[in-house]
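Encoded as structure tokens, the structure appears first; notes follow it.
One chain of protein is taken out of this complex; the other chains stay put.
For chain A:
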Amino acid sequence: MTPSESEPKVPFWLDPGKRAIGFQIITCLMVGLLAWYLVNNTLVNMEKQSIASGFGFLEREAAFEIGESLIAYSASDSYAKALFVGVLNTLKVSFIGIILCLIIGLFIGVARLSTNWLVKKLAMIYIEVMQNIPVLLQLFFWYALFYEMFPSPRQALNPMAGLFLCNRGVALAVPASHPAYFQMFIALMIGLVLGFGLKRWVKKRKFTTGRDFPVLWPFLGLSLGLPLLVWVLHGAPMQMDVPELKGFNFQGGIMLSPEFFALLLGLVIYTSAFVAEAVRAGIQAVSRGQTEAAMSIGLKKKHILNLVILPQALRVIIPPLTSQMLNLTKNSSLAIAIGYPDFVSVANTTINQTGQSIEGVAMIMACYLVFSVSTSIFMNWYNKKSKLVER
């Protein structure tokens, strides 16, 4: 809105355009002054307490042990490596947690809409109870339960073959290592690539010629059949690595620590309740008329679900779902309360040992910002892809 020549001259403080510039300058000055004041105070304080700033400490020897690690780590390694172990542990618990909570959340969200009264009510109770109890309390609860309820390794509970529960953790039998497994993994990857290629080809052919071709069975056959074939060619190895009690603890198999287990359980149970609500809302958002319209043009039942209901429901479900996944990742930082060595917990130990508090907290924040920025990039991509095209 610029005043034209003929209008009387407006004093600059009444001109909206100039006033906006003035406001912005004032705001920036205030924020700048505040920042300068805080930074200045910090510098003065750090000089007084003779704290050195900078990330030089990352090279030094960490000198603390980490209970569980995905890569080889010892106390003589550097802080940088210790922090990397922490990141990996955060990723491990988040990754497994996200997969489990999607499965359980989907299941309970669908159960919430069941026509069976008992199933519906139980799902509702689960959702209400788990949503309304702080996740930290749930972590404490599972952790305490582990230590108080489960016996020592000698009297470990053995609910099914190859699974042992005791207060040292959960011991699981896994297939003993054999060269076949690596090749099966490769075969699975090849199968998946071929399967997706097939899917693209079928879609393209349908768009150009209109002819249909089944996707599901060939897809399953390729992705599961190829690894199975490799397994059979290797003479079908059946050897299992069963955990055995040696001394005070189990040897062999996979040992999950109580900390990991309690963290995983708490995060999955808490977050899956929110996932279930998102799934329910998404399914309910697709109006009944859509199903009826699809039926009236004579689509088959599976086609109604695949072509009409799911694409619309997913558009509503995916955004809250991604934010729940991000929440689970952020909540995994509560690991510090029960002693699972995730990134925050390792960074906290580092801060306590080196006194580099500013750098430590900055690294924690930067780490989680990377997670959330990558999530929002994915979200924007998905939104663009699935946006409703209106004409």
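Here is the rule we use: contacts are C-beta pairs under 8 Å (C-beta built on N, C-alpha and C of every residue); 3 or more make two chains touch, one makes a residue touch a chain; residues count from 1.
By definition in this document, contacts and distances are computed from a predicted model.
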| item | value |
| --- | --- |
| Chain not present in the shown complex, as UniProt names it (candidates "Menaquinol oxidoreductase complex Cbc7, cytochrome c subunit, putative", "General L-amino acid ABC transport system, permease AapM", "Probable septum site-determining protein MinC" or "Acetoin utilization protein AcuC") | "General L-amino acid ABC transport system, permease AapM" |
| Given A:Leu245, A:Ile336 or A:Met379, the one touching the chain that is not displayed | A:Ile336 |
| Full-complex contact with the absent chain, from A:Val135, A:Leu321 or A:Val346 | A:Val135 |
| Of A:Leu145, A:Leu220 or A:Ile377, the one touching the omitted chain in the full complex | A:Leu145 |
| Those residues of chain A which, in the complete complex, touch the missing chain | 20, 23-24, 27-28, 31, 38, 41-42, 44-46, 48, 114-119, 122, 128-129, 131-138, 140-141, 144-145, 148-149, 330-331, 333-334, 336-337, 344, 348, 351, 357-358, 361, 364-365, 368-369, 371-373 |
